[in-house]
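Right, one structure below, let's go through it.
Every protein chain of the complex appears in place save one, which is left out.
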Amino acid sequence: MKEPQSSPPKAAGDSPLRSLLARREMIVLLLLLLIAVTLQVASNGLFLQSRNLSVMADRKAPEALVTIGITFLLIANQFDLSVASVMAFSGATTAWMLVNGFPMVVSILGGLAAGVLIGCLNGFLVTRLQIPSFITTLGTMYIARSGAQVITHGRPIGGLPEDFIALGKIQVFGLPWYFILLVVCVLVLTFLLKKQKSLYKIFFVGNNAKAASMVGIRNMRITWNLFMVSAFIAAIAGIILTSKSYSASPIAFERMEMRYIAACVIGGASISGGQGSIIGSILGFLLIVLIGNGMTLIGISPYWENVIFGSILAIAAIADAYSTGRRRE
Amino acid sequence: MQRKSLAVLVLGLAMGLCGVMTGGAQTRTPAFAINGEIAYVAYYTTVPYWNDGLRGMEAAAAELGIKFDRTKNFYGPTDGSGSEQARIIDELVAKGVKGIVVSPADNNSILSACENAMKHGIPIITVISGMSNPSTYYGELGASNFNVGVTGGNYAAKLVNGKGKVGILTIPGVPVHDQRAQGYVQTLAKYPGIKVLPLVNTDADPAKGQERAAALIQANPDLNVLIGTDSVGGAAAARAVKEAGKVGKIVVIGMDRDKDLLGYIKDGIVTASVASKSFSTKWMAMHYMYWILADKMQDIGPGITDVANKIPPIPLVSDTGTMVIDKSNVDLFIKALSKK
Partner (left out) sequence: METDGVLSIRNVSKRFGGTQALDDVSFDVQKGEIHALLGENGAGKSTLIKIISGVVQKDRGSVFLDGRELKVRNAQQSRELGINVVYQELSLIPDLSVAENIFASSVNMNSMKFMRIGNLGSDVMSIVEMLDIDLRTPVRNLGIGAQQMVEIAGAISRKCRILILDEPTASLTNEEVKILYRIIRMLKDQGVIIIFISHKLSEVFDIADRATVMKDGRYVATDRVGNLDENSLIKLMTGRDLHDMYPPKGDSPGAFALEVGDYSGSGFRSVNFSLREGEILGMAGLTGAGRTEFCTTLFGVQPSTGGSLRLFGKDFAPRDVLAAMRAGIGYLPEDRKQTGVFMQMDIKENTVAATIDGIARHGILSAAKINECAREMIGKLSAKTGLLRDRILSLSGGNQQKIVLGRWLLANPRILIVDEPTRGIDVGAKFEIYQILRNLARSGMAIILISSELPEIIGMSDRILTFYKGKVSMEIDCHDPFLEEKIGCGIMGSSFRKSGEAEA
């Protein structure tokens, strides 16, 4: 070859600090720290007290789990609007089985199965019938919600057995067991997402499904599985929260799916697929949780909540558009 | 007799004067001072319904030397989420408030949070409705929601001479509404000539409510009573009746006393509304809270008359009653509204 050899490209990661700072997670983390400091000052030191922090871990960790499944799907360029309804549906199924005399383990498996059923339906409609996931999961969102209403006859099912209620109160190392589960999931999955081959392939599917199928990545199967995973996680969260609120309400978690998706977008998951991280989504969700907590601690009128939430989402969307735009240049 | 009523009048005047005087910044300092926050936790916090109650709490707080401001001490999700209420109550406990008044979104969701608050010595009083486990709070104040249905049901049955078909617009799953609907259903069941159609869900959405009411009217030409278990349902029924051209042919019973609903009563579209006494309910709740914290009720001695000792100092249920608003008195309510 007559052309001069181009110098071999340098390996990635030659400037770890710069690449770290460029990551969305860092921006969210800085924003979180800023809010935390503000809250700590504005609440006269109440914010960082362990009692306050443990409330967030106790009440919000199950919902944080749900953002993991949504993150996977967003990376794969799919939406899941059905999660919050699945949470209610699974919780209602478990509660109904419990009060109708089924053993606890069977009732929990029943609730999980109900959720996975919806996830399976999502996967089928999206991959086999090629219906866009936004429409599909919008439909199953209503189906699962109605399912919860049918099972509960429109009223919260209370009077759950003591051993089921005790499940939500189990502590490990002085922390709720599901909080430990969350931490373990986040750490393990953050590590595995770009390392484990099947999870790594999600990025390829989300970035260009056609191209992925041409390099032997079974994108249909991956997408279908992810819908089931997302619904399964939602079912777990729904059952834990049923135990925690001593009841299953047919209107539980209504409209919360938007919060979860927003959390992921704030954390850097792209609406156009191919991007996102577990840790980012969890930080995004934490941001939303901190806003709620700050409202209580400082005593801000609830009328303001959606203004604050909406503004942060808008900032995230602008950041997303900006970074996508810069990439396309 | 006359002297007695004169005495009442004088007392009333004096209290009124007090009220006028306490309306300003100047508050009376009672014997026991509460240094800390009394929080009020509701749900669907952005609907105007809460304003009357908040006014009641502010008035009582001013009188008792408690700082209560609706922009600072009023909490709750903007939707009907019980788990969010639970989270907020947990956070208020962590914050160290002195007492919590709560309108529970449902019977169960906040039980663990209330238990936790009581364990930390923070009294819980519920308003509007109670919960499934009475040991998790001191007492409940509100119109007996079941009685709302009894009152409204009997009122409507009398107007249609005990004969006809009844549609009920409600929000199933919300205990308050379930109880009201049950009051209506069970009261109307006593009239053999009346048939009650299956409950219709408005989802607290005015447009949806109207659409469903219209469908009900169309499907049942002989429908002669429409009932809303809240102001949304009542107003939705009114609009549907008006659009169907059936004003006067269908008796419409609403709930509460929104501007919209009062206007419909004045126009004769809505026959009557059953209103809870939001102001006095919350005014009383604040007083109960003060009395508990100040240890005023000493049935077996100071400091021990407590739920923890199974000696509740206040009644478990205080029925604060209802008011029936119809054409004869609606002007008074409209006037009251315009004063605010």
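Lettered A and B in written order, each chain numbered from 1.
Here, contacts are C-beta pairs under 8 Å (C-beta built on N, C-alpha and C of every residue); 3 or more make two chains touch, one makes a residue touch a chain.
All values reported here derive from a predicted model rather than from experimental measurement.
Peer 1: So which of the visible chains would the left-out chain be touching?
Peer 2: Counting the whole assembly, the omitted chain is in touch with A.
Peer 1: For the chain left out of this view, which of A:Val150, A:Ala211 or A:Ile318 touches it?
Peer 2: Spelled out, the listed residue whose C-beta touches the missing chain is A:Ala211.
Peer 1: Just to verify: which one of A:Ser146, A:Gln171, A:Gln196 or A:Asn306 makes contact with the chain not shown?
Peer 2: A:Gln196
Peer 1: Out of A:Thr67, A:Ser245, A:Gln275 or A:Thr296, which residue would touch the omitted chain in the full complex?
Peer 2: The single option touching the absent chain is A:Gln275.
Peer 1: Kindly note down the residues of chain A that lie in touch with the hidden chain.
Peer 2: Chain A touches the chain not shown through residues 1-3, 5-6, 8-14, 19, 192, 194-198, 200-201, 203-204, 207-208, 210-218, 274-275, 327-328.
Keep in mind that, in the parts below, only the chains that are shown with their structure count from here on.
Peer 1: Please tell me the distance, in whole Å, between the geometric centres of chain A and chain B computed from their C-alpha atoms.
Peer 2: Taking the average C-alpha coordinate of chain A and of chain B, the gap between them is 36 Å.
Peer 1: In the complex, go through chain B and note every residue touching chain A.
Peer 2: Per the touch definition, chain B meets chain A at residues 37, 45-46, 70-84, 86-88, 90-96, 106-112, 132, 172-175, 178, 201.
Peer 1: Residue numbers of chain A touching chain B in their complex, please.
Peer 2: 43, 46, 49, 51-52, 54-56, 58-60, 149, 152-156, 158-159, 168, 241, 244-247, 249-256, 292-293, 295-297, 299-303, 305-306
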